[in-house]
Structures are given as structure tokens and as C-alpha cells.
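Below is one structure, written out as C-alpha cells; the observations come after it.
Note that one protein chain of the assembly has been removed; the remaining protein chains are unaltered in position.
Going by the order they are written in, the chains are A and B; count residues from 1 in each one.
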Amino acid sequence: MNNLESLQFFIPELFLTAGLLVTIIVELLLKKEQKVFTAYLAATVLLITIFFLIRQYAIEPAALFGGMVVIDPMAVFFKILTAVSTLIIVFFSIPSFRVKAEYYVLLLATTLGMMLMAQVNDLLMIILAMELVGLVSYVLAGYRRSDPKSGEASLKYILFGAASTGIMAFGFSYIYGLTGQTNLFEIQQALQSTQHNPVILFVAFVLIIAGLGYKIAMVPFHFWLPDVYEGAPTPVTAFFSVGPKAAGMAVLIRFIISIVAGVSADGQTFTANAPIHAQELLAVLAVLTMTLGNLSALQQKNIKRMMAYSSIAHAGYMLMALAVFTSQSVEAVMFYLVVYMFMNFGAFWVIHRMTPHLGSEEITAYTGLGYRAPLVAVAMGVFMFSLTGLPPLAGFIGKFYLFAAVIKAEWYILAVLGVLNSVVSLYYYAYVTKVMFLNRGDDESAVSISSYDTALLLVFLIPTLVLGVYWVPVISWATQSLHFFLG
Amino acid sequence: MITQALIIWLLPLLAFTIQIFVGKRLPRKGDWVSVSAIGISFMLSIMLMIQMFMAYDPEFAVTAAMPWIETGNFAIPLGIRLDNLAIIMLMVVTTVSFLVHVYSMGYMAGDQYYNRFFAYLSLFSFSMLGLVLWDNLFGIYMMWELVGICSYLLIGFYFTKDSAANAGKKAFITNRIGDFGFLIGLLIVFTTIGSFNFSAIHEGVSSGLLSGGLLTAAGVLLFAGAVGKSAQFPLHVWLPDAMEGPTPVSALIHAATMVAAGVYLMARLSFMLSFDAMLVVAYIGGFTAIFAATIAITQNDIKRVLAYSTVSQLGYMIMALGVGSYMAGFFHLVTHAMFKAGLFLGSGSVIHAMHHSMHKLHLHEDPNDLRLMGGFKSKMPVTYATFLIFTLALSGIPFFSGFLSKDAILGGTLAFAMSQHNPIHFLLPVFGFTAAMITAFYMFRLVIRTFYGKPVRPEIYEHIHESPKQMTVPLMVLAALSIFIVYTLPSFNPTGAAGGWFDHLIQHPHSAVSAQLGHDVLHIDHETEHLAHISGIIISILVAGLGILLAFFIYYWKKADHTRIAQSIRPLYLLSFNKYYFDEIYQATFVRGLLAWNDLLNWFDAKIIDGIVNLSATVTRVFSAVSGLFDLHIVDGLVNGLANVTSLFGNGLRKIQTGQVQNYILGALLGTVLIIIISLI
Partner (left out) sequence: MIQLNTFLIISAIVFSTGIFTILYKKNVIGILMGVELILNSVNLNFISFAKYSDAQINGQMIAIFIMILAAAEAAIALAIILNIYRDRAMVDVTLIDEMKN
């Protein structure tokens, strides 16, 4: 489709861009105490964008802008998911960033980047979209200028990120050299029609996995993550743990279903395009990712750092499902991301709001919290158990789909290792619950939280509970969205 | 009926919700909310029971299901199944739970977290009732985890005691090992049959969707869950430690209901056990029965004796299900729930009295210690009388409920062994009868040392008083429920359950495995069965009598000094006293293993990573010499920094996460290179 015709399918992105610009201008007109208004403006922009996005389900899958991006239900799913996660983060951030208007502008800009990542269809577009998200993220990580940790986080993030992008781009250049194409589907066709040197193809593949893996925190490209998560302001950490990760997964899925593999006749499984052991490699990396994440999380004393390693472990679970290359596994990952959004945001929200009261981010500071702030502590316990994957909480259902997809594909060893890992993860999650309820601290004064805090807490808590017993709407949403544009 | 069942199930949840949010502010800290909720559930269960008797049909079942989850490849109806098994189990759970609630009003009075205790009890009742009602494995698994969490919370209830908190953790972790198997079994069933529903699984197995080795594996893996929850060897270690919880909890959760959940699950799933899976179940159960009984002989903590006895009795039930005596296993679950709950509540009454007496005297000794008791018979008549009834029931003496169920199990085991060609299977009845003798022995040891003889510590004895009404009435009710006639009506036969309502209503479901194979998995003809039953009665009365005699011989008439006996068989005594060193073995293997893993990681850090780093530093040096020709500035920087860089890499990577961003990038690159190299080789 040519550029002019494509514009009509690009309304959400255009609206978001316009909204972003308007927010910048409005910000200039506001006095300092009024600047919180930009947060509500940003939220409104996102809300309307989500509305436009939902309407996009009606569109027939197609390639836009000369094949640069595609529009298909899967893209819409990830666009909605990332927009919703940003919307939540806007409210998440209001208590700590009341007068920082440009912060919300940056959030909108990342959302635009993530929405583009969800629909990439060209090597160039992958680089551009990922860099748009990356560049803004670097700034966000260092947003608390007075905190030296924040600065350090952004420095580490940008250096690691820049190097990874460079390496990925290098891998792209070889793919381009081999096939002479930059469009993903044309690359797929070129790979299927002619034999290429598998060694070079594999090297290029690994280099690209390094770049994508950095985005979703795959071992061994995860090193930046614990430090950045610890150093960045907590709302930003929470943001990083869901939105950009989901967008990274979307790119990885596109990459797998087009360059690495092609869809089979029944539309259920994907068969490899070239004789490279991509599946085995991804499976091994998935196991490494979850194992390293869980084992490292066991040793952490800082709760944000523990959550950082936990998010590495969760990336591992999702990767495990993706390694089996079936449409069911993609569906499981999509479902898991939704569930993960609620429980992970919830845990970070508790950490964020409790840190000023407890005076520390150490896990031991949570000792006896169950007696000081019962609702918060119960909610935290629910989030922890849900992250572990205990029924009847949302996290269990999410894990169940992941493991079911892996077992259905008959990768039994992989599933057993995954379950084993989630058993290990119980130890550090339950530890938090244990110190909150089974120990008593020196300070027993009640911690009161505002009604705003409680309201947002319930926004995370209720879905975590409800999706554990009634998840039909979400899974059918994922099933509906399981429809790719395949050239 | 379904509505009744739903009310029975949901009332405790309502009570829990009220308790947790406003319990503290209610009059009497809201204990009446929990007690009346479970009380109503109890009444409704009686009504269900009556309806069941009106039907008096072994095949009686009411099911209700509504679509819950329906997507392309995933359908779980939300369903409840009320058959005889479920109704009797409901009755057991609500009865014991109600009595324990009442008892706790006396036992826990004045506790700092009184309302929290009742909240947990209600939550537990809700989860346990749910576990009984669901008609599918998925729902059972959910409730299974929830009862586990309640158990964890209640064991650690006295969280200021370190031992209690650790015991809670131990219970939780040990159970997770079993649940790991359960979950995999669940996934196997689901991926092969595509449903969690019992009737669907029955059909699926009958039609061969799940067969052969995978069927055995599924059976054994699901059984692993039961091994954890019902404290079977080798995962039995958590149950004795769980006695750190308040005694009413031990009675309700760790004797009568939750630990029996594993047995209930196996009863529900008995139709899908292949012959090999049955053997695994039978042997694990039989071995646990005798193994735990031998430990109980030497323990001095009154609750620990009962805990090992529980493990042993659960072993009996599991063994019964393994040898195909479905009714006997479930029957023992029911009778055992009553008398074992009674024993725990009775021991709680004794401990309560000891505690108060010691409190008055400002003594700081263990109120659970058998060695400080003796002669309490006259001070605590009600507790003594009921305790004796429970003990007779547990020892398997005719006229008491325990005799009926234990005899059914022993007869079933004998019949199984006789019908098999392999004589090795006679091991099972041997395990069973020996354990029966040991059971009678240690139970009478307990009774004699607590209630008979002269007081060991007169000053403590002086202040012992009978417990309050809230505590003694539940004991009397449970004692009444331990009499044979409750289970044999309309017949009055004290030596066998045959002809009674229980025997009529609980009959073995048709084995799906038999349907699949086209012949019986296990064939036992009537003649063998009859013969086994008769011999079972005679042998079991003999061994129980022998055990009791032996106990009186040593502890009452003191014909032999028990310390001398212990001396003369010291190695054996120590083995039993130290529970076969299982805690130590686990400590040495698993915990050490984890530590060794850590050492390995450290070694890896020190040797391998440093080696790689040094190598790469060398490569850097070589490379820089070449590239330096192009750029003088880089060379300068390199030459100056080289020493630093090398030492930095050498020392900096002790741990992978050094805080140095360059090391991170290096790690990622080395990872990439390693992936490529390994894959290409």
C-alpha cells in the first residue's frame, strides 16, 4: 500500500504524535503548580489512542507504507497492551512526578516507539522503532537528576544499549547481504527459495538475537538490567519491566515467524526456513535465562534488585514458550504478558509507596508490614504468590498456558526445567511474604496510605485475583489477536 | 442439593472475609462468626447425609456444571460432584472442623491473635470443602494449594517461636516437591485427554487416549502430590514438625482432614491407576505404615507420638488404595479422622492442663513431655475416658470403629497377596500386621505413661485440672463417633463392616484401566477374599492384644525396665529415636548440595571466568599492537591502561555482576561468541 493510502490505517499513531506535540505546547503555558495537568492530558491522549486502536481490529491484515510496517490483529494486541501499560504508568507516576511535565511527554514518545515495534516489517523499521524506545528510556532511567544512582543507571543503560544495537545492526547487514532484501517477508521468501551459507546465516541470527535479547533481558544479554532497575526511579522501573519488554517480545515474535521460520499449512506450527538450530538455541537460552534469574534473585537483599532478577526469570518463561514455535505458544505469551502486567505493576506499586515509610529498599525493612499496613501487605503477598505461579491467582493461569504450550509441542524436558524453576522461585517470593507476616519488626506503628494509593492498589489487585478464576475474556482476546499478516 | 452444597462451601469463606477485615472490632473478637458459619455448614451436611440415606444407592451422584472457561483449545466447566464419597467426606470435614472450632474457643482463649486464628480456620474449612466438592482435577489442584497455604499459616501461627516459623517453611517446601509431580501429572492428563473432569478422564482412559507407560507415569506423578500432602515416605518429614502449630490445628489439619486429602485424591483417581502404579502406591503406603510406627515407639513428646502415628495410619490408607481395597482405605480415612482428631484434642487437653500448672509454678519445661506426666487419670476423668476410647479404636480392638476399618485394610492386603503369583507381595500384609502390633504398643505406652501409675512430678500433678466444657464436650462427641455401631448400622456386627451402610454405599468405581485393557487390572475371587478376611480378623486381634500386653508388661507392671531394653538394643533405639536420621540426611544431601553448588559457582568465577578474562586481555593486547599502527591515540591509551585493564578484569569479575558496564558488555559479547562457537562445533 502506498504512503498516502496507508495514512488512514495509521490514525492511532498520528493521534498520539499530535497529542505528544500538544502536550509539549500546553506545558509551556502552565504555571508550575498547574503542571500536573499535563499528566491528565497525557492520560487522555492515551485513552483516545486506545479507543482508536480497538477500532483497528476491524481492519483486514495488510502491509503499510510500502511494507515498512504491517497492520494485523497481533500488532493491535501489542499496541493496546503497551498503551494500557503506559496509561497505568502515568497514574503510577503522578505522586512522584507532579510538576515534571516533560516526563509525560517522554512516556508518550516511548509509547509511540513501542507501538511501532509491535508492527515492524522491515529491518530498518526494527532499528528505528527500537531506538526510539531505547533513546527515550535512557533519559527516563536518569530522570531523577539529584540521585547519583539514577545517573549511573542511565549511563550503563545507554552504553550497553548502544553497543547491542550496533551489534544487532551488524547482524542485519549480513542478512541484507545474503538476501538483498530488507522487507521481512521478502527475506523469508529469499531464504526459502535459495540455499544460503548456514554458518553466516547463523552468525547473523545470533548477532540479531543479541540485540533483541538485550531488550527482553535474555541471558547473557541481561547484565544491564539489575543495575538499571535498581537505579532508575521506581515508576520508570515498573514501566521498563512491562511495556518495552512486551514490545521486545512482539519484535521477537515477528522475527521468528518471518525470518527464522515460516508458517505451516495448518497455521499452527512454524517450520524453520534455514537449517540453523534456532529452536534449540532459544530453548537453551530460555533455560539459562530463567535459571540465572531465579538463582540470582535468591541472593538479593534489595527488593528492587530482587524484582529485577525476577523479571529476568519471567522473560525466561516466556522465551521457553516461544522456543517451541507454535501458534499456541505465541498465544500463551500474549496472555502471560497481560497477567504479568498487573501482578508486576502491583508489586512495584507497593515497593514504590512503601519505600518512604520504611526508609529503605531492603527486604528486611518489610518485616512485620502485615501488622502495620494489612491491606498493602496482603496485596503484596498476593502479587508475590501470583508471580510464583500459585493457584488460584492469575500468575498460575499464565504459567499454566505457557507450560501447556510447551508440553503440547512435546518438549518435556524444557517444561520440567521450567516447572522446577518456578518451584525455586517460590523461595524468594515467599521470603517477602514471610517477613511481612511471620516476623515482627521493631517499629510497629501503623502505616497509613492515601485513598489514591489504595485505589491504584486495587486496580492491580483485583485483576490479579479475578484473572485467576475467570480469565476467559483475556484468553479469547489473545486468541482473536492470534492472526498474523503473513506476506 | 447443589445449592446446599454451595452454601456449605461458601459460608466459611464469608466468615473468613468478615473475620479478616472487621474481626478485631467485633464482640468476643468475632469467634461466633466462624463458629456459626461452620455450624450451619455442619447442619446442612447432616441434611445432605439424610438425603443420601434416603436414596441408599451406591451409584448415587448429583452433578452440576456451568461453562466456565471455553476457548478454542481449552474448556473447563465449573462443576460440583455430590456422590456418596463427597457427601461422607463433607460430613467428616464439617464435623471435625465444627468440633475443633468449639474446642478452640476454650483452648485459644486469651491468645493475642485470637481472631486471626479463627479467620485462618475458616479459610481452611472453605478450601478443604472446595477440595471435596470439585469434580475436576484443576479445581482440586487450586484448593490443594490453598489448604497448603492455610496449613503454612497455621503451623507458623506462633511465629515468635523460630521453630514454628521454620516448621511452616519446611511443610511448605516439602509439599512443593510433591506438588511439582502433581502439576506435571496434571499437565500429562490434560494434554492427552484434553479435560480435567473426572468423568472425562474416565472416558479418556477407557478409550485408550492415555495408556501404557504414560498412564502409569501420570498415576505415579499425581500420587507424588498425595505423598507430599499425606506425608508419605520419603516426604514425611514435615508432618511431625508441623506439630509446632496450636493443638486444635494439629487435630483438624494435620490429623483429620488436610493430610487425608492425599488419600481422598487417590480414592477419586483410583479408576485410572495401572497395575504398576498401584504397586508403587501400595508399597509406599505399606512401608510408611511400618516405618513411622517404629519411630513413634521412642518419642517422648506426646504430640510427636501422635504425629508419627498419623503418618503410619495414612500409610495404611494409601496401602489399601494401592491393593485395590477402595472402600477399606476410605473407611479408615473416616474412622481415623474421628479418633485421631479426638486423640489430638485429648492431648491438647492434657497439654493445656500441664501448661497452666507449670505456669502457676513458674516452671519452664516442655508441657508436651511424656516423662513429666503420670497418674492424670483421677485428675482428668473425662479426658482420660475419651482418650482410652480413641486409643482402643486406633489399636484396632473390636467394638470400636478402628477395628472395622483396619481389619478391612489388612484383609484386603492379605487377599491381594494371596491372589498374586509373586510371593514377595506378602511383604505388604507383613508390614500391615507388624505395624498394627507396634501401634497398639506405642498407644498404650502413651496412655500408661500419661494417665496411669504414680505422678512423676507431684508438684505439677498437684495443679492439674480437667479442661473446660468447650474442650471436653467435643471429646465426648468424637468418642461416641468412634464406636463401631455408627458405621455398621443397620447391622450390629462388631467384627466387620459388611452389611453396614458404609460398606453398601462406598463401592469401588469401575476401573477405567480395566475397560481399556479389556480384562481386570486386579482380579481377586470371592473365596480368596473371604478366607483373607477371616484370617485377617484373627491375626489382627492377636497382634493388637500382643502389643497391648507388651506395653502393660513394660510400662505398667514394670516387669522389664524400658531404659535397660533401650540400652541393650541401643543402635536400633537411636535409629528410631532420631527418626532414622532423615532430617540429617536431607540436611546433608539437599542443603549441602545447594552449598556445594554455590562453591562450584565461586570456583567457576575464580577459575574459568578469570581464565577467559585473562585470555581476552591477552588477545586485546595482541590486537592492540596491530590496530595501534592505525591510531596512535588508541595505542597510547592502551599501553597506559593495559596494566589497569588486566588487573581490573582479573579482580573485577569475582562476581559476574561487577557494576562495571564494560564487563557487562564483555559478558554479552563472550556469550555471543560462545553461542556461535558451541553451535558450530
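Note that a residue touches a chain if its C-beta (ideal position, glycine included) is under 8 Å from a C-beta of that chain, and two chains touch if they have at least 3 such contacts.
All values derive from a computational prediction rather than experimental measurement.
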Contact residue for the chain not shown (choose from A:A42, A:V120, A:A163 or A:L417): A:A163
Looking at B:L363, B:I534 or B:L669, which makes contact with the chain not pictured? B:L669
Residue among A:F37, A:F52 or A:Y176 that touches the chain left out of view: A:Y176
Looking at A:L41, A:A109 or A:L135, which residue reaches the missing chain? A:L135
Footprint of the hidden chain on chain A, which residues? 123-124, 127-128, 131, 135, 138-139, 142, 145, 148-149, 151-156, 158-159, 162-163, 165-167, 169-170, 172-174, 176-177, 180-182, 226-227, 230-231, 296, 299-300
Quickly run down the residues of chain B that touch the omitted chain. 620, 623-624, 627, 630, 634, 637-638, 641, 644-645, 648, 655-662, 665-666, 669
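Quick note on the criterion: only the chains that are shown with their structure count from here on.
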Which chain A residues qualify as touching chain B in the complex? 155-156, 159-160, 163-164, 167, 199, 202-203, 206-207, 210, 214, 219-221, 223-224, 226-227, 277, 281, 285, 296, 328, 385, 390-392, 396, 403-404, 407-408, 415-416, 419-420, 423, 426-427, 430, 434, 437-440, 470-472, 475-476, 479
Write out the stretch or stretches of chain B touching chain A in their complex. 68-74, 141-142, 145-146, 149, 153, 156, 159-160, 165, 168-169, 172-173, 176-177, 180, 183-184, 187-188, 190-191, 656-657, 659, 661-665, 667-672, 675-676, 679-680
